[in-house]
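A single protein chain has been omitted from the complex, and every remaining protein chain is retained in its original position.
Chain lettering (A, B and C) follows the sequence in which the chains are written, and residue indices restart at 1 in each chain.
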Amino acid sequence: MTYDRYTRDQMASRVARDIPACSYVNLGIGMPTLVGNHFTADREVILHSENGLLGMGPPAAPGHEDPDLINASRTPVTLLPGGAYFHHADSFAMIRGGHIDICVLGAFQVSVAGDLANWHTGAADAIPAVGGAMDLAAGAKRVYVMMGHLTKAGESKIVERLSCPVTALACVDRIYTDLAVIDVTPRGLVVREIVDGLAFGELARLTGVALVDGRSSG
Amino acid sequence: MTYDRYTRDQMASRVARDIPACSYVNLGIGMPTLVGNHFTADREVILHSENGLLGMGPPAAPGHEDPDLINASRTPVTLLPGGAYFHHADSFAMIRGGHIDICVLGAFQVSVAGDLANWHTGAADAIPAVGGAMDLAAGAKRVYVMMGHLTKAGESKIVERLSCPVTALACVDRIYTDLAVIDVTPRGLVVREIVDGLAFGELARLTGVALVDGRSSG
Amino acid sequence: MIDKTVPTLDAAVAGIADGSTVMVGGFATSGVPLELIDALLAQGARELTIVSNHAGNGDTGLAALIAAGRVRRIVCSYPRHKDSWVFDRLFKAGRIELELVPQGTLAERIRAAGAGIGAFYTPAASGTELAQGKETRVIDGRAHVLEHPLHADVALIRADRGDRWGNLVYRMAGRNFGPIMATAARLTVAQVREVVPLGALDPEAIVTPGIFVARVVQANRADADTRSRTAA
Partner (left out) sequence: MIDKTVPTLDAAVAGIADGSTVMVGGFATSGVPLELIDALLAQGARELTIVSNHAGNGDTGLAALIAAGRVRRIVCSYPRHKDSWVFDRLFKAGRIELELVPQGTLAERIRAAGAGIGAFYTPAASGTELAQGKETRVIDGRAHVLEHPLHADVALIRADRGDRWGNLVYRMAGRNFGPIMATAARLTVAQVREVVPLGALDPEAIVTPGIFVARVVQANRADADTRSRTAA
């Protein structure tokens, strides 16, 4: 059985496809920022960056970077017409107050209950840094995770119980990996999509936790 | 023994004299608004109005009133150069956060402990209204009260214990009446000034609570 | 394309259900969404809870809504005024409930709802009748009262200019409760003097970002007598 994993761009495109027009969206640091490349202007998805931007535009063109106009990943960006600037307390009021429709985050692990670990590997010598991860995971209306399905060592990042430190409990709604798209639901993890050539049974074996095949139900 | 009570304008002038240049000041509804007439421009006392103004100027000239530019007493006012507008949560953050140097409030009663009653007479058929009184009394760095010394029935408004409902406990720093200027201190009520012709003993008799004569100490 | 502008005041208040909690912006004469209140009166929703600083003045606006018997309960800081006769009469007749809240606590409870704060401690009202029955706590030697967020189904506010994304700027002291009420309601409706093209508002000076606003309707004071008009 042979299959090709989704590339990072394919994953980003897949996430973008699930984001309705006119949504307010926060894209987390790392892989999730790629999602921004896959929105078409006519859909007017409005991007929020927690450092005080709403209506964030594409990355700044070379030579047009401004140190005062960056996103939360420290990338020089632009602001669309209709965008606004605000301070950090107002920015996180948007997040904590449930005004962000969708937040896309990277992760180390997601549990079957939708618990998220993405801020700290838990390694003893690692310097912890949390940024806005806990606020976003707890505050956004829907939390989507984008991550590789397996660690470099081949272990599943979808787990029965987190071994990494928790970011937020029961917060993840949907998981996009390089192998599958999986919903976190009250009846367990429901697989919506699998890469071509990978059988459900093999995905379940690689994942190592109970999965429901939800592909027929759309 | 004959004496003239301070007029309302004399009281207002007396309060204004005690407000240092460059102070941030909130003037409560009613008599305290008169204090604003007694600041000279060179002293630059900056007036705050809790409905979202800092750097409030004099009342609007007749014919130049704007329904969107009023103070908390609903009087059409002006804004000085350097003034700013902000919303109610920000306005009361200034108050609650201790950023207002002095607040001047009217009162029904003040107790020897500096407890303030100014929002509700307590009458059974009265419709209660509180506005910003409790926030101002609890939040300003210093609270000055301006009131008649006696009720129309001749009873002292400075009392051992409040009979009217409390606005805030132990909040009043200084009391300006039509008879005297009195500080609320840990050693009790200290009289700083009495109208000409009224003896300390007579003031104490009218007031009916223990007073300390602090006039020699300035 | 996002277009939050609606063509008429009727469309702006469409769907407000009986029993809704409705925040109404404004402070005395400033920033009152008078045309939206009139439209709500015509729309007919009943058994409303109103959150507002005042309880209506004279016979128009909120006072007219109250006089029409549409308001079951009002949460406000300053219901009593020389021209609050409509509220006074119904209150004394026991036909309207009042929750009196200190103005700063009212503002902070609205802000807390919009900001996802579960509850907060404030020193205001400590030791007073208005703190009776509320949890208290001494923090840094000072008594505080625990206060909870005030959420709403609908906020009706007035701004000066708005765009199709719902961005708003206000005018002078007309700002007052508008920006915080916009954050605390599931459906925020803003009447504006002028709808401007996207990008016309300075991003440094936008007070309410469009994320908090669901509907924008143009309504000029001069048009107060005609409830239905087309937005620019």
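Please note the rule applied: contacts are C-beta pairs under 8 Å (C-beta built on N, C-alpha and C of every residue); 3 or more make two chains touch, one makes a residue touch a chain.
On a predicted model such as this, the values are computed, not experimentally measured, just so you know.
Seen in the complete assembly, the chain not on display touches A, B, C. Only one of the listed residues, A:21, A:89 or A:199, touches the absent chain: A:89.
Taking the complete complex into account, A:74 is the one of A:17, A:74, A:141 or A:161 that touches the chain left out.
Screening B:84, B:126 or B:170 for touch with the missing chain picks out B:84.
From the options A:22, A:112 or A:138, the residue with contact to the chain not on display is A:138.
Although one chain is not displayed, subunit B still touches it through residues 21-22, 24, 42, 44, 46, 48, 54-55, 79, 81-86, 89, 92-100, 139.
Where subunit A meets the missing chain, the touching residues are 49-53, 66-71, 74, 79, 85-89, 91-93, 95-96, 120, 125-135, 138-139, 165-169. For subunit C, the residues touching the chain absent from view are 108, 112, 115-123, 137, 139-140, 142, 144, 148, 169-172, 202, 204-205, 207.
In this text, only the chains that are shown with their structure count from here on.
The set of chains touching subunit A and also touching subunit C is empty. At the far end from subunit C, in terms of centres built from Cα atoms, lies A. Subunit A and subunit C have Cα centroids separated by 35 Å.
Each chain gets one centre point, the mean of its Cα atoms, and the points for subunit A and subunit B are 55 Å apart. One inter-chain figure worth recording: subunit B and subunit C are separated by 30 Å, centre to centre, where each centre is the mean of the chain's CA atoms. Shown for subunit C are the residues in touch with two or more other chains, namely 111.
Not a single residue position of subunit B touches two or more of the other chains.
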